[in-house]
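The other protein chains are all here in position, but one chain of the complex has been omitted.
A, B and C label the chains in the order they appear, each numbered from 1.
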Amino acid sequence: MTEEIGVGMVGHAFMGAVHSHAWRSVHRFFDVPLTPRLAALGGRDAARTKEASAKYGWAATETDWRALVARDDVHVVDICTPGDTHAEIALAALAAGKHVLCEKPLANSVAEAEAMAAAAEDAARRGVRSMVAFNYRRVPAIALARAIVAEGRIGDVRHVRAVYLQDWLSDPEAPMTWRLRRELAGSGALGDLGAHIVDAAQYVTGDLITGVSATTETFVTSRPDGDGRGEVTVDDAAVFLARFSSGALATFEATRYASGRKNAMRLEVNGSRGSLAFDFESMNELSVFEADGREAGFRRILVTEPDHPYLAAWWPPGHLLGYEHTFTHEIADFLTAIGDGADPSPGFAEGLRVQRVLAAVEESAARQSTWTTIGDAR
Amino acid sequence: MTEEIGVGMVGHAFMGAVHSHAWRSVHRFFDVPLTPRLAALGGRDAARTKEASAKYGWAATETDWRALVARDDVHVVDICTPGDTHAEIALAALAAGKHVLCEKPLANSVAEAEAMAAAAEDAARRGVRSMVAFNYRRVPAIALARAIVAEGRIGDVRHVRAVYLQDWLSDPEAPMTWRLRRELAGSGALGDLGAHIVDAAQYVTGDLITGVSATTETFVTSRPDGDGRGEVTVDDAAVFLARFSSGALATFEATRYASGRKNAMRLEVNGSRGSLAFDFESMNELSVFEADGREAGFRRILVTEPDHPYLAAWWPPGHLLGYEHTFTHEIADFLTAIGDGADPSPGFAEGLRVQRVLAAVEESAARQSTWTTIGDAR
Amino acid sequence: MTEEIGVGMVGHAFMGAVHSHAWRSVHRFFDVPLTPRLAALGGRDAARTKEASAKYGWAATETDWRALVARDDVHVVDICTPGDTHAEIALAALAAGKHVLCEKPLANSVAEAEAMAAAAEDAARRGVRSMVAFNYRRVPAIALARAIVAEGRIGDVRHVRAVYLQDWLSDPEAPMTWRLRRELAGSGALGDLGAHIVDAAQYVTGDLITGVSATTETFVTSRPDGDGRGEVTVDDAAVFLARFSSGALATFEATRYASGRKNAMRLEVNGSRGSLAFDFESMNELSVFEADGREAGFRRILVTEPDHPYLAAWWPPGHLLGYEHTFTHEIADFLTAIGDGADPSPGFAEGLRVQRVLAAVEESAARQSTWTTIGDAR
Partner (left out) sequence: MTEEIGVGMVGHAFMGAVHSHAWRSVHRFFDVPLTPRLAALGGRDAARTKEASAKYGWAATETDWRALVARDDVHVVDICTPGDTHAEIALAALAAGKHVLCEKPLANSVAEAEAMAAAAEDAARRGVRSMVAFNYRRVPAIALARAIVAEGRIGDVRHVRAVYLQDWLSDPEAPMTWRLRRELAGSGALGDLGAHIVDAAQYVTGDLITGVSATTETFVTSRPDGDGRGEVTVDDAAVFLARFSSGALATFEATRYASGRKNAMRLEVNGSRGSLAFDFESMNELSVFEADGREAGFRRILVTEPDHPYLAAWWPPGHLLGYEHTFTHEIADFLTAIGDGADPSPGFAEGLRVQRVLAAVEESAARQSTWTTIGDAR
């Protein structure tokens, strides 16, 4: 077993559970240079935090994230809280010399994200690493897709078609959650789902979005909340057109109202010589079209071969991976970067770039969908 | 065999071939009140028209469409020419008291379409019928989809996702055709493919688009043309956001650059209680989701049962239909309307409505994607 | 238009309808050396035959098939009757010098099929042609599959997996039909469905079945028939193991009790270097696997390209064909063979070969599934 590295994690809901599993398991499958020690779990409610800590295998708990960041046995801070606290925790952790893994979207505003990216850049000079948790990059099929585009095998990219469809709000009487409050979540489907497909589309194409035209919608404006009703202050759905710097045209859609679509994070890329298609609901598959004669067709690749990204660590071909593997891969990459003294990707600057796209979407939606360029578009 | 009705068709390329088959075959499968007689085929080149006439089974030929319209044995004029001649021929035929079937898009401009709709309305008062050939409405699965929405089974429509993807221009060296010249075709992918999905989306939802935000692109601006190169003066691709009068959000994409997608006319509709999904590349199937308990899922309906739309005329379950059947259905409906003294649907007013959407797309694209409402939006 | 050839068809039920369509349409799409003239339709009931004749476009009717065969204007006899009459009609027609197209299975017994094959061989010496209507060979995807195997692209064939699944008898109260009476149909699912997959498997692999082990079942032994009940005297389902002369192992299943499977004629072939998979319910597709490095996968070929078998005659890529096209292709091939003075395939000898396999299946099923070799197995 390699040298231990102490981890402190803030937040113990859905993301906390899946991150815990990855921290516990990563070194059982990957030859990482550092072995995680689950040092401390942070949460505001002492009892619930202790319960989560026991269940997920953490050695200690803290009810104040500042105390967690300050612990000597914590070398990495993993931020799994709602977006409103990302900036504050990340800035403090980086200042304290702790490596930071931060859930997406990076922040609730461009200003916060800018501050975080600046702090991360500064920290990197001191050997302190930071990464945004865009876990879909670590789906083997997505990583393979990027490699295929990078090799030029689909030619010049013409079209990107990205949707992230869920349906848990289709029922107008589904209850309130923090995810529907702007002050906590920053935005709705846009930040939660749209952030993933913006990042994935840029990652797979190796290109950046330069402008958007958008509209957003809140279909149901209040929902059951305890004994009363709470106001929904975020978007239920966001749709936008986009351009990449290559000139490629794109459509994006993020919604929680696509009845029957449970986690349909889908990406299709059409190039001058081929195409790629992915659907997270069949996450072990990548469809690839290469124009080559009379018997061309989309090839359904079961991305479970030992020479596919991340797969050497797992099972024989055809023995599928699941959702949580993406986090194990993410943390393997993060630990490897720390061990190598290298900046992991996506870093906070990449998280900021996504944040700028989300902000442009909101701006365009507020201005009658008028085309809106991304601040630092190259 | 029922009373004969003489048909004159102008144009004998792709659409002419498939319309000929439908005129020849419709009464062999459907109990239509009138039996078509393939009286005359019109085309500018005498030799090629004669050849086509012999191959497709027409009794005579005309090189001047005016002569064809004037023939006593022609009671129906079927317009299968490029869009630049639709208005002129249709107006003359209606004036001469001939029923008109006109290929889509109805015209190359809103002004032409308005004139045609006005003439059709006037003619209808005299018992002369007219229809636009939006054949995708006659795919049994599409007709079934409309029925399911109309029955309220998917609840309130929230999202429409419509694409029409082809790839015959992916190769930058694919040659020029009339379809790439604005003066003949009116527009590119927008009018050719976008018109179909606009009509289908409105047909299936039973609702109208009220506004759009759009952008279009011409990826390859000149192509091989004889010994030289010709300028492409239409869009290669058009993408747009849209709203329906119900408030539903929609995305549309029409392109000829989606490598590997041959004729992927796809439509998904998400409602508050269910969803529908269709892909023309699997045209005999409709996927339906109805939220109903723990074992909900998209149901792949093979739309080949005798009680499915149009299917009583055909083969036993599971014996698939193909592309040309949509035209046979269209002409069966057209003849039935003529026989019944009723206006067929979609009439020219519906074709005009689609034309207005296409015009709004071009207008929005020219104004930085700014939201553009449809002229007569209700 | 090429020289006419007069056709006389016996039988006007399902097969009669689809054959009529093919005879009427074939020369509109294919450059056949002879143009069919629908001379006479034969049927036992004068009124119903006349009605069918008018609907399907035949010039005359006959209530005695012998009179039909004897007509001077009939040069081809097309046999669309139940299997019990195939031999008698075919022998008479061949003796009269008429070309014969006979529906499958060729006969109700090996003895009949032997007589037919002998007569066909004899007739061929006099320039009289005969063919069995195994229409699934004319599915473009099946024809493409054969070509791929023949080119050696999947290597040595190891496995064949063939099923033909329907479900119209799943309901125990579905009514009697002639297809459930041994004296008319010869056998049940075995001859009706099993014959197709035996022929298709031999056709695609280019190899012959040498032995089988089988069992059959009649799940429901009597069914509603008019006011009473009729006895089902054929198999409802037949399953068998088989060997090809190459040593390849195969499984076959034919049933009318596979709830939800409407016309699932499926074939998969696994070779040492690749595989092929087909399902008639997606008849325009062929899935091909070629083992070639890390990104291998089943390629879904949309078999609608102009250089795919039969497709040059039809529509642009992605515009699907349906069930009846297989008959149009079959008749195009038949007319071409007649015009060329060549024997069409599959001839009666091939039909006899299938008949021997069906007989071996029944024999094995009667002998506790003991392995049973095919009479003339090479």
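Heads up, the rule we're going with is that a contact is a pair of C-beta atoms (placed from the backbone, for glycine too) under 8 Å apart; a residue touches a chain by one contact, two chains touch by 3 or more.
Here the structure is a predicted model, which is why all the values come from computation and not from measurement.
**Student:** Using the definition of touch stated at the top, determine which of C:Val239, C:Leu286, C:Leu311 or C:Ile374 touches the missing chain.
**Tutor:** Selected residue, touching the omitted chain: C:Val239.
**Student:** Quick one: say which of C:Ser25, C:Thr255, C:Ser282 or C:Gln355 touches the chain that got left out.
**Tutor:** Checking each option in C:Ser25, C:Thr255, C:Ser282 or C:Gln355, the one touching the absent chain turns out to be C:Thr255.
**Student:** Hey, which of A:Trp65, A:Phe219 or A:Phe280 is the one touching the hidden chain?
**Tutor:** A:Phe280
**Student:** For the chain that got dropped from the picture, name the residues of chain A it touches.
**Tutor:** 1, 14, 18, 20-21, 24-25, 28, 54-57, 166, 168, 261-264, 280-284, 302, 304, 315-325
**Student:** For chain B, which residues touch the unseen chain?
**Tutor:** On the chain B side, contact with the omitted chain comes from 144, 148, 287-288, 294-302, 305, 307-308.
**Student:** Please identify, in ascending order, the residues of chain C that touch the omitted chain?
**Tutor:** On the side of chain C, residues 154-155, 158-159, 161, 163, 165, 167, 170-172, 213-215, 217, 219, 237, 239-241, 243, 247, 249-251, 253, 255, 257-261, 270-275, 289, 291, 296-298, 364, 368-371 touch the unshown chain.
What we mean here is this: only the chains that are shown with their structure count from here on.
**Student:** If every chain is reduced to the average of its C-alpha atoms, which one ends up farthest from chain C?
**Tutor:** A
**Student:** From the C-alpha centre of chain B to that of chain C, how far is it in Å?
**Tutor:** Whole-Å distance between the two chain centres: 36.
**Student:** Can you work out the whole-Å distance between the CA centroids of chain A and chain B?
**Tutor:** 41
**Student:** At which residue positions does chain B touch at least two other chains?
**Tutor:** In chain B, residues 261 touch at least two other chains, as defined above.
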